[in-house]
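I'd like to ask some things about the structure below.
As you look at this complex, bear in mind that one protein chain is not there, while each of the others sits in place.
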Amino acid sequence: MSKLLDVRDLRVRFRLPGNFLSMRGKKPSHVDVVHGVSLDIERGQTIAIVGESGSGKTTLAMALCGLAPVAGGEVYFNGRKLQQDRNSRLNPDRKKVSLMFQDPVGSLSPRMTIRQALAEPFLIHRVAGKNPEEQALRLLSLVGLSEEFADRYPHQLSGGQARRVGVARAVALEPDLLIADEPTAGLDVSIQGEVLNLLTRLQKDMGLGIMLITHNLNVVRHVADQMAVMYLGRFVEQGDAEEIFSHPRHPYTAALLSANPSLDPDAKLGRIELIGEVPSLLQRPAGCEFRTRCPRVQARCKRSFPEPATDTDGHTFNCFYPEPNSHIMLL
Amino acid sequence: MNTPLLQIRDLSVSYRTGLGQLQALRHVSFAVPAGKIIGIVGESGCGKSTLISSIMRLFAPNAWVDNGSIVFRDKDLLGLSPDDMRYLRGNEISMVFQDPMTSLNPVLNIGRQMAGVQHRSSSSRADKRARSLMMLERVGIPDPASQLKRYPHQLSGGMRQRVAIAMALMTEPSLLIADEPTTALDATLEVQIIHRLQELQRDIGCSILFVSHHLGVIAELCDEVIVMYAGEVCESGPTRDVFFQPRHPYTQKLLECDPARIQQRTRQLPVIEGSLPNLVDLPQGCIFRQRCKHGIARCATERPLLAGDRHRTACHLSGTGS
Partner (left out) sequence: MAGLADTVVKTFNGLKKDPLGMAGFVLVSLLLLATVFAAWLAPYDPFEIDVHDRLSYPSAAHWLGTDQLGRDILSRVLLGGQVALKVSLVAISVSMAIGFMLGMLAGFGPRWLDRVLVISFDTVRSFPTIMFALAVIALTGPSLNTVIGVIIVTSIPQYARVVRTQTQALRERDFILAERAMGASMLRILRDHVLPNIAAPMLILASMDVPAVVGMEAGLSFLGLGVSPPTPSWGSILNDGYSYLRNSPWPIIAAGLPLIAVTLGFTFFGESLRDIFDPKLRGRSE
């Protein structure tokens, strides 16, 4: 049984607007936003892609949906290799892969009612045997919204309600893979659970695979089976989520975990403080790209990018001087 | 010093909207002691923004103070003349906003903006520049001299926020109001900035009113915390007490819902059922009643008052609500 999604060494490169300096080679002509990413997901699994600004996680999601040009690597969906079109964009079956955007209200067309927005996928793909209007109402109730929302416009919805509409639209055609970009961003803590619980329920009912793009580690711990930590376009640690939480090996992962503190005012303020800020994608540090901020950096880190190493519990990480292989007091 | 730096008493503010009078703040009372960091926690609609704009007296055109006082040192800010208020702002009371891109002037370079903040000082230009450089260094900006010539859009988000903090603290105010200063930043960046803020606060000795919905940062940073819901203070007190022994049902549920708090891995995350009450057409009794699992008859008729010693709650059930 082939994997749902198999990504091998994916690269996304954007051309920079050219100018005199770039012609003479003095200024870079392109930027690598996704710099060689490999992952795989099985049906019904959830993988979380965790990273901060500049990590490339949203671009990764866009590339998989054919919204960003692919410069290298291969992507297999249900065993079939995805081809690229004239603009180097991947060509997935849009009925099988859907994308939920970060801005729930902004991703809905402002002058379309919710009913029209939910009916649209059926019209675009001319799905036979399904009445778009009926389907729209069915989807509304599937995500727990009453029928009165059908005639509202996006700006009349709260953040949480709009997100649920986003979920409804994303699962309209019963895809195999749902990519959710920051589904909890901007939501109050007391209602974050609504969206996540909804996704979990739908996953169970529909056998959905979910790729969750987020910077909210606390949520990842609860809902993800697999996870991958992304920095400057590359994965630095990936594997089983629970294992990584218990035994983070890469210093960046450890820093991320410690940056999301528990609510214990007595906990030692042992938050790992990184040095400086994320380097620009245009000036990638040589060797291990995290070395400019790493508290464990040594001379060797400058010479080459670390090959993946495997932890005793199976997950992989890219570091010459990883965190010690033992329990780290966390959260 | 026994008198608090800032004392808010029974503050009620509403907005005149097309749908009626929206009561954004109701009977809010709390105190900010000198030299302490006070956190304000609340979700959307709790009234944090209205509270801050009230203290700074930067009201929206349709805002209306129904009653209450905001006493800073010994003066009621609500009664001050605009000129006196203007004197306080930026000098004694400073603010750091959530989005540094919009709070910094995009057409002036950093050096000019930082010199501009010092406009009341009579020192020379060279002195002002030296002071700017010193502040930039204290907020952790590398090579401050070259940053003075740059413009806000040339700096990263983290840098901009550091500059904003430097500018806010340059006049060594007694009170710094920080409105979600790290919400828009990455978590690893937040760590750095919070540490710097702590250092500066210790050096300058100012009080900080820190508004955030990030419970973890509040727990780490604040001496006391005020929990707000739908325009009212529902609980307040020393951070340890409130987070370890929350008394108000809302605080309890809020802490329950934070995924960081949940030790056992779970696929079914807790939520608070229901939604915010209508602030134009307020329900009778306790504001949280509709979403509270523990209500008694009294909750539907009588609004609970904030009561207690250092750890105060507005709830009939915690025994001190009358």
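Order of writing sets the chain letters: A and B. Residues in each chain are counted from 1.
We take it that contacts are C-beta pairs under 8 Å (C-beta built on N, C-alpha and C of every residue); 3 or more make two chains touch, one makes a residue touch a chain.
Worth saying up front: this structure is predicted, and the values here are computed from it rather than measured.
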| item | value |
| --- | --- |
| In the full complex, displayed partners of the excluded chain | A |
| Among A:151, A:174 or A:205, the residue in touch with the chain that has been omitted | A:151 |
| Touching residue (missing chain; options A:5, A:33, A:47 or A:108) | A:108 |
| Which of A:121, A:193 or A:251 contacts the chain that the document leaves out | A:121 |
| Residue among A:3, A:43, A:94 or A:138 that touches the chain left out of view | A:94 |
| Chain not shown, touching residues in chain A | 62, 65-67, 94-95, 98-99, 101-103, 106-112, 120-121, 124-125, 151, 169 |
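Everything below uses one rule, namely that only the chains that are shown with their structure count from here on.
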| item | value |
| --- | --- |
| Intercentroid distance (Cα basis), chain B paired with chain A, Å | 32 |
| In the complex, chain B residues that touch chain A | 43-44, 142, 156-159, 186-192, 195, 213, 215-217, 219-220, 239-240, 243-244, 253-255, 257-262, 265-272, 275 |
| Residues of chain A touching chain B in the complex | 52-53, 158-159, 188-194, 196-197, 200, 215-219, 221-223, 242, 255-256, 258-267, 269, 271-274, 276-278, 331 |
